[in-house]
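Note that this is a trimmed complex: some chains were dropped, and none of the rest were shifted.
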Amino acid sequence: MNVRVLLEAVQEGRMTIAEAEKSLRDLAFEATPFAHIDHHRLLRRGFPEVVYCEGKTTQQSAEIFSRLALKNPNVLATRAEPEVFEAVKEQLPEATYDELARCIHLHRDQAVSGYGTILVVTAGTADLPVAREAYVTAEIMGNKTVLISDVGVSGIHRLLAYKETLQSAAVIIVVAGMEGALPSVVGGLVDCPVIAVPTSVGYGASFGGVAALLAMLNGCSSGMTVVNIDNGFGAAYAASLMNRKRP
Amino acid sequence: MNVRVLLEAVQEGRMTIAEAEKSLRDLAFEATPFAHIDHHRLLRRGFPEVVYCEGKTTQQSAEIFSRLALKNPNVLATRAEPEVFEAVKEQLPEATYDELARCIHLHRDQAVSGYGTILVVTAGTADLPVAREAYVTAEIMGNKTVLISDVGVSGIHRLLAYKETLQSAAVIIVVAGMEGALPSVVGGLVDCPVIAVPTSVGYGASFGGVAALLAMLNGCSSGMTVVNIDNGFGAAYAASLMNRKRP
Amino acid sequence: MNVRVLLEAVQEGRMTIAEAEKSLRDLAFEATPFAHIDHHRLLRRGFPEVVYCEGKTTQQSAEIFSRLALKNPNVLATRAEPEVFEAVKEQLPEATYDELARCIHLHRDQAVSGYGTILVVTAGTADLPVAREAYVTAEIMGNKTVLISDVGVSGIHRLLAYKETLQSAAVIIVVAGMEGALPSVVGGLVDCPVIAVPTSVGYGASFGGVAALLAMLNGCSSGMTVVNIDNGFGAAYAASLMNRKRP
């Protein structure tokens, strides 16, 4: 069904807004020679398609970003090299760049729509780039977000000093490389959902984050779920869905 | 600090209930020769310790189950062989056994405390044991739970027929073996958290569930998180935390 | 047996053309210091040997290309860096270069000899280089070829919008990285052969395409076969054999 036809039906009262909204969730995308941009993801999933830049040319990334910016207040690009930002900025001077996180964000609608605080915790300083990607994502998706860095398990008193902060969060994202033990310890201290993000920090038998990933999948603290290695974005996206205000 | 001393302090007004609750979260466990039973997990995490039977003797499993039953209304044992159930039933005749899920449940407090519906979906019939473990767990943790089986991606119209059910769930647990593609498709259709559970269903290059696990970790639908292979329990525990009513 | 002797025998009627053709399939190659060029592959397999440039020096690649061009109307070089193209172009100015696909093609005989359409479909924009390699190969082997990009499973409506195109293809090549779920969904919608090509697109637990490869090998849609990671050429070659006109 064509979108115009649908909107006319709504205008003329032959279709309720609820019905129209549901139909629209399935329908529309914008076809370019290299991508099918899914504009209605905002309707269907509550947040627009995000530009994942790896494997795309600078021009492709920038063009998708611009097209999304025409129809959405907030746009995010992850894994973006500085040259992608340069290209975006020419079109959208208000876009900003987080160098550590390698994210471009256009944050025009800064309303906080989430229910509680999303807390991002890292085991070490080297886990910061991934944690920043999570932080930036959670924030642009309308959440109050807090970041605590370098409280890994080899000095457990550093973590325990933040017990109250941990126990008052709505969702916790725990970012850790090497042996990936921190999420299990955090998970045992709180009663909110914990999302574990393994990072590729480490060497030798860390196998680019596999050791941390396996540890997290085998975590003995119930209630923990896991995302891909270095996937700070995915963790924050999932956390945002968990932190939604309920009707 | 001793629990009795603490409670007296509360009774005599020297300590508020909030302070007492916080203290109790850190303190107590019951030491047996083979286990440190964590009775206060109910307070700290909102649900008592669950008995994971694999690697424990029948007697150890049954004894831990009984001790937990003294202090908690509901108790769950997972990966329980029938002989464990026999041993438990002698002590607790009201306990029941779900053969497919290999779970023993003592479900004395049947109140529904969760916010919305937890939906468990499987790709194939062979994924049912894992899905049942998730179902039983979600239910005993106080959630309205629904199970749909065998709607894998090779006949996508079967899944699409349930689109409304999918879009009205609070949390969705997607259980799939083989190529593990179902969670990505489901994730693209809904705006609630999706937890993917890879199963060891398959052969050859499925490597006991590794193929499905990797597919899920690389899932292109944002908002999806993953648990260990065949970990129906863990998925449901996490879903319960996400489905909690908020203050 | 010498080729000249054979041809004389044919000329003089001592050998039928059918016999001669069969003999030739086994016989000839051209020995250089670094390669045994299999000129009669055109006879035996219906298409000349293709130059796979990786691991060969620029000079070796260019020389093999030129020698093949002496005896075959169409020649293809894959995984060719621009400098190989420079070297080839000096000898064969009519050769062209597809930068995205990294292919050099000499397409002198543009007749379409295949039976139906070979359709190349990608899950994401980043899968395009591999898809282009498949496209270029299928085309130079005499097939009508169509390419659709970025219709992955996280927005299933984008794929379903092309259902008719999918169902009218003779062979479909599905190119996907990350979780590699697209071929299973496509396979469930059509009744022609589907060739799945995993790509190295992804990060972390995608392990350079292994996650996609495993997903495809475990695909639950019957009738799907798989080629090596990033092997767009091999998929198209196989598709061409499947798309041959029958006697």
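Letters are used for the chains, namely A, B and C, taken in the order the chains are written, and counting of residues starts over at 1 for each.
The working rule: a residue touches a chain if its C-beta (ideal position, glycine included) is under 8 Å from a C-beta of that chain, and two chains touch if they have at least 3 such contacts.
The structure displayed is predicted, hence computed values, not measured ones.
Assembly remark, whole complex in this entry with 3 chains visible in place, copy number of the identical chain is 8.
Everything that follows uses one rule, which is that only the chains that are shown with their structure count from here on.
Looking at which positions face the partner, subunit A and subunit C present mostly different ones, since fewer than half of the interface numbers are shared. Chain centres defined as mean CA positions place A nearest to the mean of all protein CA atoms. Note: centroid distance subunit B to subunit C, computed from Cα atoms, is 48 Å.
The mean-CA centres of subunit A and subunit B are about 25 angstrom from one another, to the nearest whole unit. The centroid of the Cα atoms in subunit A and the matching centroid in subunit C are 38 Å apart.
Subunit A has residues 213, 228-229 in contact with two or more other chains. Every residue of subunit A that touches subunit B in the complex is listed here, in rising order: 44-47, 50, 115-116, 188-193, 195, 213, 217-218, 222-229, 233-235, 237-238, 240-242, 246. Contact residues of subunit C toward subunit B in the complex are 123-124, 152-156, 178-181, 184-185, 187-189, 202, 204-207, 210-212, 214-222.
Interface residues of subunit C facing subunit A in the complex, by the touch rule stated above, are 124-128, 149-151, 155, 157-158, 161, 177, 201, 203-206.
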